[in-house]
Structures are given as C-alpha cells and as structure tokens.
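Left out: one protein chain. Kept in place: all the others.
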Amino acid sequence: MAVLTLGELAVRFGLTLRGDPERAVETVGTLEAASPRAIAFLANPRLAAALHGTRAAAVILREESLAACPVDALIAANPHATFARIAAMLHPVPTAPAGVHASAVVDPTAVIDPSAHVGPQTVIGARARIGARCVVGAGSIVGAETTIGDDTRLVARVTILERVVIGARVLVHPGAVLGAEGFGFARDGEAWLHVPQIGGLRIGDDVEIGANTTIDRGALDDTVIGAGVKIDNLVQIGHNCTIGPHTAIAGCVGIAGSSHIGARCQLGGGVGIAGHLKICDDVALTGFALVVSDIDASGVYSSGIPVEKAADWRKVVGRLKRIDSLSRRVAKLDRQSNDGEQAE
Amino acid sequence: MAVLTLGELAVRFGLTLRGDPERAVETVGTLEAASPRAIAFLANPRLAAALHGTRAAAVILREESLAACPVDALIAANPHATFARIAAMLHPVPTAPAGVHASAVVDPTAVIDPSAHVGPQTVIGARARIGARCVVGAGSIVGAETTIGDDTRLVARVTILERVVIGARVLVHPGAVLGAEGFGFARDGEAWLHVPQIGGLRIGDDVEIGANTTIDRGALDDTVIGAGVKIDNLVQIGHNCTIGPHTAIAGCVGIAGSSHIGARCQLGGGVGIAGHLKICDDVALTGFALVVSDIDASGVYSSGIPVEKAADWRKVVGRLKRIDSLSRRVAKLDRQSNDGEQAE
Partner (left out) sequence: MAVLTLGELAVRFGLTLRGDPERAVETVGTLEAASPRAIAFLANPRLAAALHGTRAAAVILREESLAACPVDALIAANPHATFARIAAMLHPVPTAPAGVHASAVVDPTAVIDPSAHVGPQTVIGARARIGARCVVGAGSIVGAETTIGDDTRLVARVTILERVVIGARVLVHPGAVLGAEGFGFARDGEAWLHVPQIGGLRIGDDVEIGANTTIDRGALDDTVIGAGVKIDNLVQIGHNCTIGPHTAIAGCVGIAGSSHIGARCQLGGGVGIAGHLKICDDVALTGFALVVSDIDASGVYSSGIPVEKAADWRKVVGRLKRIDSLSRRVAKLDRQSNDGEQAE
C-alpha cells in the first residue's frame, strides 16, 4: 500500500487543493465509510449533502461542491476519473515476479518476454508470443500462435485458443474463454454438420473482459473487439461480431453471430442482440432490451418491462394476449362513433 | 454406499415406522423408478395417487398419505427434508484423502489444516487459510490471504481471488469465480477508466454456489452473501451486492452492482435486477422478471410473458406498440359516451 500526501496528489494530477498539503492518505473509500486515512470523491454536485459528516482525509470534488465539504478537498473537473487514477496509485496491482513458474508447461517455440510473469499450472502453446510485463495468471491457457501485447493481464484461469491476437493493457478476468469455435452448422437432413471455424479473434488495446465471458473466433473472417471496449461477466459474443471502440457491455448480454455494434455504445444487463445486425455508434440499450433489427439512429432504446405484483401481472398478460381483439373492438366503436357524428 | 434398515432410520430421525424395521435400504429413488432396495418420498398428500404401484422398499410421507401407501412407510412432518437427510446418509460425499497432492502449488505461507484435501493441479496463494476437512478440488485456485472455513468443498476448478472470506460448510461447484474485480469504470472523455476494486467478498456458512457462477468483490466496501444462500449455475452477482440469509437464486440470474436482496427471497430463472436497489425480505420473483426499482413489500412479482404461436405474437406486439394511440382513442370514445350520457 502506498502513502501519498494531498500536496503530492495536487501536483501530480494538476488539482487545486483546499487544505493541508502534508495530510497523508493511504487508501480510498466512500464518503460514508472512509477513514481519516482515506480519500473519497463526489462526482455529482447535486448530491453534495452526502459530504455532511464524512470523516475522509479529503474529498475529490468539483468546485461547486467545495462550500459543502467539511474536510480537505481536491478540486477536479472529473472527480470520478481523478479518483480512479488516485485509487490505482494507492492500490497498485501487486507486481508478479518476472519469469515462468516451474509448473508451467511452455512450448519451446513460444516467445515470452523476460519481464512477463507466467504463473503456476499454465500452458503456453507453440509459437505463442507473450509481451513485456504481461501476467499470465495461474491456470491460464494460451493457444498456439496467439499473441498477447505488452502489459496485458490474464488474472487467472483464462483460456485463449489458437491464433488469437490480444492488444496491450488488456485485462481478462478468470474463466473467460477467448477464441473458441462459434456456433456454426450446416443442416444435413435432420442432423447438423459442424462448420469449421477458421477465422480469428482480434482484441484491441485497453479492453477489459469479465469473468466467465465467452468471445468466439470468426467462422471465416475475424471477430473484432475494438480498443477500450469494456465487457462484464457472463457475456456471450458470437462469431464474426465486431464491437466498436469504447463500447461498454454489462453482464449477461448475448450477441449472436455477425452483428456489428458501433463505438461508444452502452448495453445494459441481459440485453440480447440477434445475428447479422448493425447497431450504429452511441446507442444505449437498457437492461433486458431485445434487438432484432438494425438500429441506425443513436439514442436510448428499451423493451424491458418492470415487475408488477404477480396477480396484477397475470391480468395484464391475459389482457395483452387479447389486445388484437380489443383493438378491433375499439376500431369498430370508433367507426360507429364517427358514423354517429356524421349522422348528427 | 451405506446400507441402513428402516428401524435405524426411524430411530435416527425420530420417525414413526409402519412396516418391517429389518428391511434394508441402500439408495434413494423416485416413487416411479425406485427399486425394492430404495427409499422414496411423497411430500404432498394431494399427490398420494403416485404411491400406487411403487416398488420402493419404503416411502417417507406425511401421516395423511399413509393409508394410500402400498409399501412400508416412515412418517415425517417434512418428508422432503427427511428424504434429503437420508439420501445424504446413504450417498455420503466420497471422502477425499487428507493432504496436499504432489502437483499442487502451495505458497509456503499458506496455512492448510492437516485434515484438508488439496487436490491435483491446484494453486494456493500466500497466507491463504484452508479449514479443517475442506476439499480444494482438482484445478482450483485460492488467492492470497483468502480464508476458507471448515468443511467447505470446492468441487473442482473453482477460482477464488485474493482476500475472500468463505464460511463453513460452503459448497462451490466447478467453474465458479469468486471475488473477481467488478465492472467499475469512470468516464474519461470517450474512454472508460478502470476503477480498482479494492473491496472484499464475504460468503456466509452453508452457502451453495453453482457451476460457472460469478460473484464480484466490492469496489470499496464488501460484497456479502448471507448464510444459507443457495445460488444456481451461471448467475452473476455484481460488486457490493448483499444477499440476505436463505435466499435462493435460480440459474441465469443477473444482479447488477450495489443491490441489496433481503432474506428468504426466491429469484426464478433468468431474473434481472438493476443496480443500487433494495429488495425486502420474502420477495419471490418469477422467471424472467425484471426489477428496476425498490421492492418494499414481500410477495410475488412478475414481468415475464409466456410464449404464443409466433404469428399471433407478432400481431400482439404490433398492437402493443400502438397501445398509446389505442388508449387515447378509448379515452375519446369515453368522453363522447359520457357527453352522450350527460346529454340524455
């Protein structure tokens, strides 16, 4: 754990300090729970009431929140981003020792940068390349001819199949499976015939991939995950999808094959996207949204329905199932009413 | 496989036996398929017709079902729970030999109870503590400073990150990932900045966690899973969630970060819960329910819609999308009708 003074932080991040430059912080916390050795943040000035009673050593906040702050403060244009950077300094990822663990099984043709860490019980395939300062965490598998860029971290038990290309500074959480064969079959009578999936998978720089998430390799062309894409846990991305830069995908999302998601999109939890679609840049999909056709205008889209008491909901569903006849009755009443009006 | 007589079972569980105390049972079965060496159960007296024709050695049932039972019977207040206990006696979990497998990679500072089993291809991190009679199944990874209570069983290939606290008698199925970093980012221009997830994960006693389920550690505070919580396969629980004791969560559920679920709740398959919500005790959510606001009254809630023939459903959806105009037409007809009534 690092210890830094408010003065050091102000200089390092170009912040204005109100308070004691010698005050030391050693961790981060929430406004409610932060100890006097912790730094907290307030992003939204409208929530400035939350500052009341905080025991934090200091709070990172926007200038308009300053008056309400009972403790020292660091003024930042983007308090959350500044907080993230300070948290990363105070809680650096523990460095893993350079070198290959004795229990790792590494193909002699693999090329591993001497500064990389290859952990216990790992497997590195033929002609794989592991970049500088990479971490191949315990139990991870890196397939033949797969390339991993500098400073990428496979936390533990990550499986990467063959011929995958991973960028720099990528973070992959445990259980993720990258580059498995996708769901491709040809109908052959009543049976399904496996279609070999010979495309690749390319993952850009600064991508984060959640635990137990799966991203399939392409059938013929490549699956492509753009730079800065963030993917949560238990997400499925089918073969030949492309995801634009800086798109964020929450947990339990499923994207069927050959769909193309634009840049800076935000997919809420449990969203489903059918195959062979195009979704343009800057689309937000709220939780449980189902997309079955192209979206070519940016904006927010939804189709999830929030819960009701079950008894009420059963009535709603019963009525909904008869909405066609309801609509026809209304149309008829409408015509009668119009006839009446015309007759008057 | 153990062999027990009906007399032994009656004594052990305080049951009334109708039948031969010397009759031996060695396994459990369904009423339909049980062999004459197996014991079955009937929980619901209204289904007593199912007793007809059973070949089971004996049936565990409630007193009111006794008359309909053609074979020996053990009378229990809660036949299903009694069945579960007897099944556990007849089919005990195979004991794993105490000790650390030669292929395990154990940090010298880890503290492993001599009665624990640490299986092949496992990794135990620095200062981890493994309790008495624990099983760390093949391929499992236990992170640094993680603590595992007595009699807990990681079946196989479980990944537990650092500083996680696991209670006693916890059962974790293969592929589960406990304590990975959650989905926390600060917006920084068009990019997302990783926010270090420095909170912990605490899992109470008697919890069960399904295969390939993921439970993230907290961002700043801890994620907390209460005692006796049961979680099925492929469930995602986000950072800083708290789950109250004895809540049961079926497969494919997703719970976004910082939501708080009460005690004794039941979440059906595929349920989705948005972030930062409070759900009170004793709430049941039926399959596919979507929760986007707090629930503060116990009861059953739903929002799933059962299937229709696709052609009919397309009509329903088309009408639903125009329900706003339909409602306005009805309102207008209503006004006209009221005008008419008033005019009369």
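For clarity, chains are labelled A and B in written order, and residue numbers in each chain start from 1.
The working rule: a residue touches a chain if its C-beta (ideal position, glycine included) is under 8 Å from a C-beta of that chain, and two chains touch if they have at least 3 such contacts.
Predicted, not measured: the structure shown is a model, and the values here were computed from it.
Although one chain is not drawn, the whole complex shows that of A:Val11, A:Ala77 or A:Val292 it is A:Val292 that touches it.
Here one chain is not drawn; of A:Thr27, A:Thr146, A:Gln236 or A:Gln266, the residue touching it is A:Gln236. Touch with the chain that is not drawn comes from one residue among A:Ile75, A:Ala116 or A:Ile141, which is A:Ile141. Where chain A meets the omitted chain, the residues involved are 103, 105, 121-123, 139, 141, 143, 157, 159, 161, 175, 177, 180-181, 183, 185-188, 190-196, 198, 212, 214, 216, 220-221, 234, 236, 238, 252, 254, 256, 270, 272, 274, 284-286, 289-293, 295, 299-303, 305-306, 308, 312, 315-316, 319-320, 322-323, 326, 329-330, 333, 336. In the full complex, the hidden chain is touched by chain B at residues 27-30, 33, 78, 80-81, 83-85, 87-88, 91, 93, 101, 103, 119-121, 138-139, 155-157, 171, 173-175, 206, 208, 210-212, 228, 230, 232-234, 245-246, 248, 250-252, 263-264, 269-270, 287-288, 304-311, 313-314, 317, 320-321, 323-324, 326-327, 330, 333-334, 337.
Definition applied: only the chains that are shown with their structure count from here on.
Chain A and chain B have Cα centroids lying 26 Å from one another.
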